[in-house]
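Here's a structure for you.
What follows is part of the complex, with its chains left where they were.
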Amino acid sequence: MATYVLVHGAWHTGELFEETAAPIRAAGHVVHLPTIAGNRPGDAKSVGLDAAISSIVDYLTEHDLSDVILAGHSYGGMVITGVADRVPDRLRRLVYWNAFVPNDGESLNDLVPPHYVTLFDGIAAASPDNGVMLPFPIWREVFINDADLELAQSTYEKLNPHPYATFTDKISLKTNPAAMQVAKSYVNCTEDTALPQSLGWHPRMSEKLGLFRLVQSPGSHELCFTNPGLLAEKIMIAGRD
Amino acid sequence: MATYVLVHGAWHTGELFEETAAPIRAAGHVVHLPTIAGNRPGDAKSVGLDAAISSIVDYLTEHDLSDVILAGHSYGGMVITGVADRVPDRLRRLVYWNAFVPNDGESLNDLVPPHYVTLFDGIAAASPDNGVMLPFPIWREVFINDADLELAQSTYEKLNPHPYATFTDKISLKTNPAAMQVAKSYVNCTEDTALPQSLGWHPRMSEKLGLFRLVQSPGSHELCFTNPGLLAEKIMIAGRD
């Protein structure tokens, strides 16, 4: 069976993928859920994108993982792209789940609409440590729009302030994603409005991958909370050969 | 439980939402189904947009409704936007279902492709009272494309000529929808081709709401006839806090 490494998005930790990992493990696969530097309990919120990428590269090398299906969610797309650029030989396939796909020199903030940049610039300016939280109304209405209020609230309480430099740092890549030789898939949740759909994830981000496999699912940006079993199923369809 | 007011689209009446209202009532909510001035039996077809909006404002005040989840379908989006501008304190949330979202100074005809304007200008010119009917082939192929012919015909017989001035009058708003403080949701039926999808409801109309919750459903512009139970479910997901 295969080895999956699931890389979470901003404000999340690897632990929040446990319900998604369970059915993948039940299908016989090995699943790793590292937490990116900057999102681990006690991490400094001054962490930048390079250190974030390095923390996942280090995870793969320390566990000596190979033939990995490396999946990234949202901001995690920045991270897995950087990992793929540095240790391509450890990978079998990249799976982006409503994730950013950067080319060399792009930051996450280069890929979002200006009103997000303005919002988070303001939040960061008021932060003592450059950590930024997502305001609850945005979480509730455009991130987890398919949840009821109770689930929206209980999951919000599990989030942690995100190191803002990882949004503003530009990625450095030897090879852009379209030219990477590794196989690639993109899982798109059709009700995901974390990016406005006029400027959305698919096909705007996905088509930067060049040849890629599209897998779609009903659900929001936070399907890991609202239907983790369905997400697991889609990740396995995206991850198979 | 909550109070829902469902505002129908052009050619419809409130009564045509009865099958949609039933499951919402069964879930414990109160549901009102007013008919907009101009579409009530015996109404003059010379009614304009201002009078149409006033008729729903009057309905809310006469029934002294507050904390209302106000939903509008298609042309009903023009009406609920006007209502929200006039009596915001009576509302808990706006729910647009494949509905027009006007800014100040826009008419419905400003928001549809030119071939519709040409079509209805011609029909209105031939009308004795400025009432316009939708030609059956358009109803059958792009409004109720998910029905069989029998249902397409039986529902068409329930429609009434629409007062065309409500399409040509420009709305007057103190506040545009994106700046309104009330919570907002948009229900989008993914097979709705009443507007060509290249120039469609979502995200073109929906994103004029600013921060809004997206809920999607399979089905056509006339899900109230082809699957009213599913529509009711989606309206409740859109309407909850």
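First chain written, first letter: the chains are A and B, and each begins at residue 1.
Here, a residue touches a chain if its C-beta (ideal position, glycine included) is under 8 Å from a C-beta of that chain, and two chains touch if they have at least 3 such contacts.
None of these values were measured; they are calculated from a predicted model.
Whole-complex tally (this structure file, single sequence, 2 chains shown): 3 copies.
By our rule, only the chains that are shown with their structure count from here on.
When the CA atoms of subunit A are superposed on subunit B, the rotation angle comes to 120 degrees, reported as a multiple of 5. If you average the CA atoms of subunit A and of subunit B, the two centres end up 38 Å from each other. If you check the complex, the residues on subunit B that touch subunit A are 183, 202-204, 207, 211-216, 237, 240-241. By the touch criterion given at the top, residues 137-138, 140-142, 145-146, 148-149, 190-191, 193, 196-198, 218 of subunit A touch subunit B in their complex.
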